[in-house]
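Apart from one protein chain that is not included, each protein chain of the complex appears where it belongs.
In this document, chain identifiers A and B correspond to the written order of the chains, with residue numbering beginning at 1 in each.
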Amino acid sequence: MTKKSKKIHKESGVSETIGYIILFGIMTTGIALVTLYGYPVLLNEQANANVKNMERNMIALQSDVKSLNFKNVPYRENTLQISGGVFKVEKFSTDTKYFKVINETGNYQLIPAASFPGNEFHPGQLLFISEKGDILVGLQNGAVVKREQGGSTMLSEPRWFIDSSGSDKILVLIFTQIDSDADYAKSGIGILQMSSEQPVEVSYLLSSASPIRIEYHDTESDYFSAWRNYFNTFSATTDSTVTIPSVKKVIMKFYKVKILGL
Amino acid sequence: MGLIISVSIFLLAIIVNQSMLVGQTTSESVLDFPKAEIQDIRNEVFRYRSAEVDPDPIQADIETLTLYRKSALVDISNTSERLTIHYNNGVTYYHEVIQI
Partner (left out) sequence: MVNENGVLYTIEGVAAGVLMITTAYLVVSTTVMFTPGDSHIIDMQLEQLGNDVLASMDTPIRYGDPSPLELYITDNDSSGFSNHFLLYANTAAQPGFGRIKFNSTVYYRKDADVGSYHFSDSGDIMTGREHMVNVNRRVFVKDYTNPPPPGPDDRPQSVLLEVTLWRD
């Protein structure tokens, strides 16, 4: 074996330097190409991954809010990694995002004015604002909504439903309000501490089956299409209002989630 | 060797990417599913039926308490030959008719 290879190896015309230069050149070109084209792609991917991560976080938070609301757990906390943007708590206020529920027979407002001034339910939200500027991911009224470039989608729906198994059509609407003592905002790793408060429960047994109108008001068209598309699952609509026909009983529960710290 | 390592890194990267899918995790879905609730209601219905008491106030108990604490609709109805249990919490819908 060694004898044979010795015979073949004639290296008089081979320059190690040229080989080295060729290899080095190829490597340098490769690295340059990766830096030039690959790295921006990776950075872009990272930004996308951050938004995806936050969507995931919001769904986990929604699960916690469900535990507070439907399983009557008094307190929850969840660790969040927030990168590529800011996470903030927007507590309910008299802002421009609110819901109204109206009985169209006689135009009665169904949201009690005693607890919610002006018969308007302002949910507030847990909001993630991406560094890229145009992406918002929010946990609003028990739903996870996302706004991107003027449009919006609902990633996870709230628990609203119609039960028409019996003779009467029952509409159940669950509202969740975000409250806090301070305006929290965070980037990096934070622990979101939440506690539940006594819900307000209202139920109406209507004298005759009536159409019920639910309205969602929003400016800047933030989550406009998200709610419109959700309302379409109840009854066809072209704006962020929906009229559900012949409802006999309306049950509404208003939960409040208090943010204790972030 | 180098080839094997790079191929495996590539595959691992794809797996990591796949895990990024947004959605509920399995444990969240399990928490969401009211298995214990439905079993509990069924069990309770059989329990009070075997005790041979007036079923109406007990059915009202179950319906009121479930709506108040769990935000779910329950409707139990009795006739002489059948028993209907209906449960709806907006995500899970359960309907059972028991012939007696």
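One rule holds for everything that comes next: a contact is a pair of C-beta atoms (placed from the backbone, for glycine too) under 8 Å apart; a residue touches a chain by one contact, two chains touch by 3 or more.
For clarity, every value in this text was computed on a predicted model and none was experimentally measured.
**Q** Which positions on chain A touch the chain that was left off?
**A** Chain A touches the chain not shown through residues 16, 19-20, 23, 27, 30-31, 39, 42, 45-46, 49, 53, 56-57, 60, 63, 67, 71-81, 189, 193, 195.
**Q** In terms of residues, what is the contact footprint of the unshown chain on chain B?
**A** Here the touching residues of chain B are 2, 5-6, 9, 13, 16-17, 20, 25, 27-28, 30-31, 36, 39-41, 43-44, 47-48, 50-51, 53-54, 57-58, 60-62, 64-66, 68-70.
FYI, only the chains that are shown with their structure count from here on.
**Q** With chain centres defined as C-alpha means, what is the inter-centre distance between chain A and chain B in Å?
**A** 24
**Q** What does chain A use to touch chain B in their complex?
**A** Within the complex, chain A touches chain B at residues 49, 52-53, 55-56, 59-60, 63, 66-67, 69-72, 155-156, 159-161, 163, 165-166, 170, 172, 174, 201, 251, 253.
**Q** Please give the residue numbers of chain B that touch chain A in the complex, ascending.
**A** Listed in rising order, the residues of chain B that touch chain A are 20, 22-25, 28, 31-32, 67-73, 75, 86, 88-91, 95.
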